[in-house]
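Got a structure for you, written out below as structure tokens; questions coming shortly.
Removed: one protein chain of the complex. Kept in place: all other protein chains.
Labels A and B are assigned to the chains in the order they are written; within every chain, residues are numbered from 1.
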Amino acid sequence: MNNRKKTALIIGGGVAGMEAAIKIGNAGYQVLIVEKEPQLGGALNKLYSSFPRWENPQDLVDDKVKKIEKCSAIKTMLNTVVTSAERKEKTFIVNLDSASVSEQVEVDAVVLATGFEMFDASVYGEYGYGAFENVYNSLEFEDQLKAMAGKDKSELPQVVAFFKCVGSRDRSKGFPYCSKICCMYTAKQAGVMKDLNPDAKCFVFYMDYRATGKEYEEFVRSVIEEKHVRYVRGRPAKVLPENGKLMIRAEDTLMGVPVEVAADMIVLASAIVPNAKTGELAEMFAAKTDQYGFIEYDSKNPVQAGERVFFAGACGFAVESLGAQHQGAAAAADVVALFNQD
Amino acid sequence: MNVAYFPGCSLHGLAKEYGISVEVVCKHLGINLNEIEDWNCCGATAAHSLNHELTISLSARNLAIARDMKMNKVLAPCAGCFSRLKGASYELRNNSVLAAEVGEIIQAEPPVEPEVSNLLQFIMEDQGLNAVAEKTIKPLQGLKLAAYYGCLLTRPKDVVQFDDPEQPISMDLILQAMGADTVVWAHKAECCGGGYAASDTDIVLDLSGQVLESAQQAGADAIVVACPMCGVNLDSRQEAIAAKKGKKYDLPIIYLTQLMGIAFGYSPAQLGLKRLLTSPFPLLQSKGLA
Partner (left out) sequence: MHNTADFYHVLRIDQTSNSLREEIKEHCHTDIEMCLECGKCSGGCSNAHIFDITPRKIIQLIKIGEEAKLLKMDALWSCVACQLCVDRCPSSINIPKIMDYMREKAYKQCVPATRPNVELFHELMLGSIKQYGRVAEALMTVQFNIKSKQYTKDAEMGIKMFFKGKLNPLPSRIKNVQQVRRMFRNIPAQREG
């Protein structure tokens, strides 16, 4: 019998992975977080604000990091990636690679928490992403918001348009699925834009808005009614640079007429797709993936991806930070229960 | 290289200079154009507007002749003809019921074999940019051009399967390979009004007017086309557009092959440049190209 303490490997140190680590560590088992970036926090590090409570995402990251640092059972390896893994009965021998060292570790369970990427919006030539200036995807726009904060409003864009469903709900150029979180973060971004520059005109082009979480509907309504963001029902068709502006052509489908907006900036809510490394890692640990590359779930064990392999967060499907924490905690409960039974 | 050649009616008529320059440039590139013997009109907008079977059959006859000439590729420099031939080929390959009907109509085996290419596709896929660059002895330096693709060189994308239908780039690359600059502009793939030039001229004045405005805003010296409908609409309607908008553009509309001919060392006379209504000579002379 091996005297080694039971160890869980968490791949990905975003909010889902951190939550899983904290719960497993505080339950008395060893945890190793492997994060490819130089800091913990994942996508939250890129965000200016969060929905539905207008909170600073950094507060959430800081809270998790503090809990991780306080828990001696958790070891964090930054700038590190998993290069290979081999299953040995009830353990995995895993090879890790960082700039300085290559290392081999033995672990007893794995939680995949590799997160998401944004669909490459340059596929939509009609929106000019990559071809025209001032067309951003939503994650890039969060950086823009950070840069805008504190500036005089005369320096800020006066007309900003947000396009939802870029790559989502599109069987021709993207995916049939709904990316679930775009309706909410787009409302948030338009709202922040109005806070930073109350004179700005913000237009959200939408097919419908999906606000199916606690406080979500109220959140979107407040953006429309209190922050005066203008929602236009229709999917934009084309962006044509004209006289230094980005002329947007769309149909207002409620009126049934073509409309145009001359914008200074356009934000594309690109579809959520799994992180590019997810497929490779899933294969290493014999986790199933679906046709889009997300980790496949089992209806009866929603955070289990295989024998001793669990997952949490957006590697399973688009999810907001609240849901990612729920899933991280659920994966942790599965790991702890498994270790207790071993 | 041997290729079946479908000039279509416009290259014998309103866009003669396109036909002339296509032949000059192809010869220079070592391409043997084998004109489809006794070809018939593709039917253009009229046939597809009124009779689906007719439009497919008119193209099928041409493709069948190309097949009987043992040609596996058809070059159709007119975007309209290309669209009809390519569309027919696509339907004959994917709709066996229709193919059988068309076989009855043309009294021949449905011709599914020949591939159909437009000029841009043919240059990019069969010649390559290097061939264009190597043959360039008179670089088009100093020319700032708006490459205009219009609709049918890249659309519908599932049928054409070439370049990006919204931000096409192939013509820009060909022009750049000859030393020209190309502008980033909005309307490179918007419509000029196509076949409505005679029958509902206002449509063409509206849409072609937007194209001219966009090219001028982007700072282009001229618009380059690879379609006789685009060429004729943009060139010959400039006066009417000016009258309607109260704004004169005077933008030369030059066929891609005319510019290739200049870069390859041919004289303006050999390329029919004098036939263009909006004279390209002041521009070309200012750059030492004519």
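The definition used in the following text is that contacts are C-beta pairs under 8 Å (C-beta built on N, C-alpha and C of every residue); 3 or more make two chains touch, one makes a residue touch a chain.
This structure is a prediction, so every number in the text was calculated from the model and none was measured.
Asker: Looking at the whole complex, which of B:P77, B:P110, B:G194 or B:P280 touches the chain that is not displayed?
Answerer: Selected residue, touching the omitted chain: B:G194.
Asker: Given the contact definition stated above, which residue among B:P139, B:P156 or B:G179 touches the chain not shown here?
Answerer: That would be B:P156, which touches the missing chain.
Asker: Using the definition of touch stated at the top, determine which of A:K6, A:R169, A:K194 or A:R210 touches the missing chain.
Answerer: A:R169
Asker: Using the definition of touch stated at the top, determine which of A:I93, A:A147, A:A237 or A:A337 touches the missing chain.
Answerer: Here the residue in touch with the unshown chain is A:A237.
Asker: Of the residues in chain A, which ones touch the absent chain?
Answerer: 126, 165, 169-174, 207, 233-238, 249-253, 256-259
Asker: Applying the definition given at the start, please give the residues of chain B touching the unseen chain.
Answerer: 9-10, 12-16, 38-41, 43-54, 57-58, 61, 95, 104-107, 151-152, 155-158, 165-166, 190-191, 193-196, 198-201, 203, 207, 236, 239, 274-277
We adopt the following convention: only the chains that are shown with their structure count from here on.
Asker: Provide the C-alpha centroid distance between chain A and chain B, rounded to the nearest whole angstrom.
Answerer: Roughly 45 Å, centre to centre.
Asker: Write out the stretch or stretches of chain A touching chain B in their complex.
Answerer: Residues in contact with chain B: 124-126, 128, 131-132, 238-243, 247.
Asker: Hey, which residues of chain B end up touching chain A in the complex?
Answerer: Listed in rising order, the residues of chain B that touch chain A are 164-167, 184-187, 189-190, 214, 217-218.
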